[in-house]
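Following: one structure in structure tokens, then a few remarks.
The other protein chains are all here in position, but one chain of the complex has been omitted.
So that you can tell them apart, the chains are marked A and B in the order they are listed, and the count of residues begins at 1 in each.
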Amino acid sequence: MYGWHRKILVVDLTSGTFQEEALPGEVAHTWLGGRGLGTYWLYHHLEQGIDPLGADNHLVFAAGPLAGTRAPASGRVSASTKSPLTGTVFDSNAGGAFGVRLKSCGYEALVVTGRSASPVYLKVSPGTVSLEPAEALWGQDTRAAHRHLAGAGGPGSSVVCIGPAGENLVRFASVAVDGRRSLGRGGLGAVMGAKGLKGIVARGNMPTAIADPEGAGFVCYEMEKVLKANPVTSQALPEFGTAVLVNLLNQAGAWPAGNFRQSSFSGAEAISGEALAGSLMEKRFACYRCPIGCGRLTRTSRDRGEGPEYESIWALGANLGVEDLQVIAEANYLCNRLGLDTISTGGTLACAAELGLEADFGRPGVLLDLIEKIAFRRGVGDELAEGSRRLAEKYGRPELAMQVKGLELPAYDPRGLKGQGLAYATSNRGGCHLRANMLGPEILGTPKRVNRFAWAGKAGLVIVMQHTSAVLDSLVMCKFTSFALGDEHYARLLTRVTGEEYRPQDLQVIGERVWNLERLFNLREGFARADDTLPPRLTSTPVSDGPGRGQIVELEPMLGEYYRFREWDEHGRPTPAKLARLGLTEVGSGGDAV
Amino acid sequence: MKLNINLFATLRKFAPPAARNGEFTLEVPKGVTIRELLRLCHLPEQSVTVVMVNGMVAPLGAPIEDEAQISIFPPLAGG
Partner (left out) sequence: MRYEEFALVGRDLFASGLISSHGGNLSVRMGDRVLITRRGAMLAHLTDEDIIETGLHKNDSGVALASSEIIVHRAIYRQTNALAVVHAHPLCAVTLSLYQDTLVPVDSEGSYLLHQVPVVAAAMTIGSEEVASLVAPVLASYRVVVVRGHGSFAVGQFLEEAWQWTSALEASCQILYRVKLLGQPIKEYRQQSENYHTW
């Protein structure tokens, strides 16, 4: 068998037993791996209405068919579950090497079910799986836990683990990957915490079989050549990391501040990628087999660590009125150590500030103290740990939570990029920029600049990007490669690795199939058109100043166009004809909502 | 006329010595276009992808008004 190992490891923490399930060839060919495989598994194994933090929820870690080959940026891991923050199907995707290490144990995916009576960690190697006691690790932060687990795994192992936030069921707790990267969004850390699973360590040596090694080598050579020639992947990202976007969005007046009350931030330069490169930066780092190397290792006078990335600088900086890069970096280190998603942490704190609960984040110690309170659910932290939507609802001001489907919004004001507003509203996992990012056409002009304040014609672009993202997340390759590479590269490589014929267009269909199955999952959970929405501030309060002055997001007409384009009915349900074309008829008719 | 110019990311190495964080003012002839301005700043056209005039992306041929705030970016992405 080429490309895929045909095995899935299923671990039941309740009984402490393991079993290997066959991965049928047809399922692998149709869903690829990562997010596609995770969605497929969850749709078929989760009962409607289960508690995301209960024993019934599943957590699926999956690699992709290209892991273990020469493919650039292919060591990543995807993890899927029903999110305790959004209630939707939710996949998160992180760099590092966990995907390729899990795969080298002979498994395409690892499914965790049940709940352990006492804390455990999971150790996986080819032919040997064991649950180890983790009482001593419970309570440790991700750095300490990572060190311990990496030691237990030995050289060449890879580790995912949670911190106190996950243990304490913070709804936006993250999972640390290899001590540097995060499965950040959606509260996957809380799902692990609820299961009593502190971490997983994987180490193996099983190669990925390649159908046409010479052909695959040629395509990899072409990919590396293009990544090297492209100024974004060869210069901007290596030199400045993701934070290079700070000044761009701020100058465009599309950088939200103060819980989206403003659309630019006066302190942006001081917390920009340029400022980071000139002050806290120690050195770059790259994930497994990545020629780009956008990672930053940084240090302040008191601490050191990874990042902060663009989104974290915004969430813990501009959105909270903090213009001290040291404070932001240390807040970011602390979130990473405690296992908290930085975007949701910042979004929830900004909401709290507007509710009048907390405000003075710039004062020394205040921000760090609040982050600790969230992770340990102490005092006001207990309310904040529920996320902005539940917090704002509790205080009777739901409109002050800047979220979609419960997921806090990232660092682009959609009133200045209308297509991004549609992408937020329609994202199957809630308010996020990683399902489709309109930054390219709406600001950067790639592949072509479109009028960022117009709404017409945006649906088609958003949809193509949603499919491309779904494919990359299912191949489990870094989206940043797509700044230089196209569907042709991915399809040619996949064909040569697996021996199955994939045309670029076939990948788009796979992306569309994944998108529609996620939609079916969410419909079954009771989500409806009314959930494809934005906070009222973005659809009815015009931007007060700057280049976007007077702008709102005209969501309704965009949404209508989007549904028609997708061949969904006016309630946002895939039509039978669409499901038939995607080969989802049987799946769809099993769902209650369709 | 006088322009307030801001260079970002890799373009900052082209800024004059007096610039702070890539920011400087420049006296230019009235009605100068963005393309001409890039030449005056010794910025190679192919290393520039986004030029904003007062926050709005503008084409290279567009003339610039007095006192405008000009932001110039190289190819970049992220997120």
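In this section, a residue touches a chain if its C-beta (ideal position, glycine included) is under 8 Å from a C-beta of that chain, and two chains touch if they have at least 3 such contacts.
It should be emphasised that the depicted structure is a prediction, and the values quoted were computed from it without experimental measurement.
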item	value
Selected from A:K283, A:R302 or A:K448 as touching the chain missing from the view	A:K448
Identified contact with the non-displayed chain, of A:L42, A:L248, A:L461 or A:V587	A:L461
Candidates A:G362, A:P398 or A:P504 - the one touching the absent chain	A:P504
Residues in subunit A touching the chain absent from view	215, 218, 221-222, 225-226, 229, 447-448, 457, 459-461, 464, 467, 488, 491-492, 503-506, 508, 561, 564-565, 567
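The criterion applied here is as follows: only the chains that are shown with their structure count from here on.
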item	value
Between subunit A and subunit B, centroid-to-centroid distance (C-alpha), Å	35
Residues of subunit A defined as touching subunit B within the complex	230-232, 235-237, 239-245, 247-248, 251-253, 269, 273-275, 294, 310-311, 410, 433-434, 437, 439-440, 443-446, 449, 452, 480, 483, 546-548
Touching residues on subunit B, where the partner in the complex is subunit A	6, 8-10, 12, 21-22, 47, 49-50, 52, 54-57, 71, 73-79
